[in-house]
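The complex is shown incomplete by one protein chain, all other protein chains being positioned as in the whole.
Order of writing sets the chain letters: A and B. Residues in each chain are counted from 1.
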Amino acid sequence: MRPANPAVSAAAPARARRRLSVQHLVIAFPVLSLIFAGIGAALGETFYLRLATEALILAGLAISVDILLGYTGLLSLGQALYFGLGAYTAAFLLGQGAVGFWGALLASLALATPVALLAGLVAIRSKGVYFILITFGLAQVAAKTVYNTRELGGSDGLVGVPVLQADFGLFQVDLGSPVAFFLLMLALIMGLYVGLNYLMHTPFGRTLVAIRSNEHRVRFLGFDPWRYKLAAYVVAANVAALCGALYPMLRGFVSPELLYFKMSADAVITVILGGVGTLIGPIYGSVALVGLRTVLGSWTEHYHMIIGALFMLAVIFMPRGFAGLFDRDEGEPAQDGGERT
Amino acid sequence: MTEAIEYLQFVLAPQMLNGLTIGVAVVLVALGLSIIFGLLDVVNMAHGEFYALGAFISMSLYSLGVSFWLALVLVPLIVMPIGFLIERGLIQRVYQQDQRHVLTLLLTVGLSIIMEDAFDLIYGPNTMRPENPLPGSTELLGVIVPNYRLFLLAVGVATIVATWLLIYRTRLGAMIRAAAFDKHMTASLGVPVLRVYAGTFAFGVALAGFAGVLLAPIYSVFPTMGHDFVLLAFTAVIVGGIGSFYGAVLAGLLLAQIQAISSLYISPHWSDPLLFAIMVAVLVVRPQGLFNWMGRS
Partner (left out) sequence: MTGKLKKVGAVLSVLLPMAAAGQAAAQSNNPITIGVLTPLSGTYAPIGQQVKWGTELAVKEINAAGGILGRPIRLLYEDEEANPSVATRKAEKLFQSDKVDFLTGVVNSGATIAVGQVAERNDRLMATTVSLSDAITGARCSPNVFRVNAPGGMQALGLAAWIKQNNPKARVFAIGPDYEMGRNTVDGFVKQAKELGLSVVGQVFAPLGEKDYTPYFGQIRQARPDVLYTSTAGNDTVRLFTQLQEYGLRERLTIVGASVAVTAQNIGAIGAAAEGFVTVAGYSPDIDTPENKKFVADFRKAYNADPDLYGADSYGLIYLYKAAVEKAGTTETAKLRKTLEGFTWQTPQGPKSVRAGDHQAVMTVYVLEVRNGRFTIKEKIDGQTAIGPDTCERF
């Protein structure tokens, strides 16, 4: 019989005493959102519900950045490229009346995958800083190209995207109803979270995290990091494109600004502020940024400075972000060490 | 035959001369970026804003009655302590973390957002432009060249040479190179490495600010002017090789020439994609840079 290991017995109460964790954040979000939706519906509110829906769509872009930054260790400054790709594909097809809700989503994914493979082939070969600059450059070039293409509306963008009915077989969701769209988006985002979170706990996901920690060691263990990184890049692109496709369904139009650096940078800011590597953090971050903008924007036109300053402070003092504050109890190796012997 | 000569005289030669002048300006901006990149391992996404800062400070000086020539000297002297403080106070705070590449890059992104908005707030969105201190033009071998651009060329080359001398022929330069090569060894030899880093950053952004003052009379001054050179400068740094002095110079000149001459034959909105394609090609084929035969500068 092993002598009582003080480390183990110390660890157990510590875990039982754990106050808040990331799990709480994950549960809190849909709960809070449903309360918000309930209040909004009761008040007959439309603007804030639609603003919140937009925040959730942007949260998808943020999650896409987090897959790469938080789990694979790749900073992409050009995810807006895929968001815009999805948005334009959906807007173009919906404007022609060629597809419905599902068709638009599928088309966006169908286009995003080959583009991401091609771009990834070029970008992933480059390490660290070069990868960042390539993703930055790709988005810039794409934005300029769209801006100059008359068939895609040029600098004016495309308008005239109709309000859709999403057909789920047993029931229909009227995307013209602010509450309905909000709930749909909430379900989608939480679904993305659950799915991606699960993915990150599979061997595939764990390999990604390992690559982020130490790529060389992973290679020595017999894995080809390149393939995993490319796969992660394609997954992230698809997530971004999927959410991008929902944008014109909400706003009825698309414009080249959706591909600009500002869009990509905003997504990165929300990931850092929200908590990199948690998937739920970026969702909170996205909502927070939209809220901050609305509030600050009604006081002053120069709110960019304030957000920039907050961002810098977060990078220096709180690099693990909001959700990172909830992550503290995990990983206390000294206490866990006893258990593993 | 006369058509070919006419073409050379009226179209090609002026174009190349222009490419040279623009190239020198690009080199001034790219040099600072490359030095910061190579020595400090920091991607300064706010480098364009320091270029703008120099131009804006010069406008303030002009409104106080300071002459163009004095401003050329004063502006770098004003930008340097600003750069020093930013490096020491903000950037160095994230040095110790293992994600420092990403964190320093993000920090400078935030900085660029703040700086651009600050310009809009302090100076307003209207375009400003200082008067050309050297109006008029001269004729060189049948090509008409504005005097100011000749001046630009001369000053630019002089600055590049002076920078080279500083880095390769002075004790300070030796300290900088040593600190880049092996910071622990250098520190143990008594060199104040952190101060060297801050000083190098200050110098790099001061070069960009100097370029801002020089180019203001011909390119004018406005809050988003930082974006003018960003793509070209970053491409020059990468094509030339990060941290490589010669690389930045050669690549800067070369890329400006490519841009100038290609604009004669292809539609202008292919210009940026072309540059980007060159950058990507170099990264794929020879990631350490085309001219980086010196290794790290």
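Note that in this section a residue touches a chain if its C-beta (ideal position, glycine included) is under 8 Å from a C-beta of that chain, and two chains touch if they have at least 3 such contacts.
From a predicted model like this one, the values you see are computed outputs, not experimental measurements.
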On chain B, residues whose C-beta touches the chain left out of the figure: 10-12, 14-15, 18, 22, 120, 124-129, 131-132, 135, 137, 144, 146, 148-149, 218-225, 227-228, 260, 263-264, 267-269, 271-272
Positions on chain A where the hidden chain makes contact: 46-48, 50-51, 54, 147-148, 150, 153-157, 159-160, 163, 251-253, 255, 257-258, 297, 301-302
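Throughout what follows, only the chains that are shown with their structure count from here on.
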Centre-to-centre distance between chain B and chain A (centres being mean Cα positions), rounded to whole Å: 34
Residue ranges of chain A touching chain B (in the complex, touch as defined): 69, 75, 122, 125-130, 132-134, 137-138, 140-141, 144-145, 148, 265, 268-269, 272, 302, 304-305, 307-309, 311-312, 315-316, 319
Residues of chain B that touch chain A when the two form their complex: 37, 43, 90, 93-94, 97, 99, 101-103, 105-107, 109-114, 116-118, 120-121, 231, 234, 238, 242, 269, 272-273, 276, 279-280, 283-284, 287
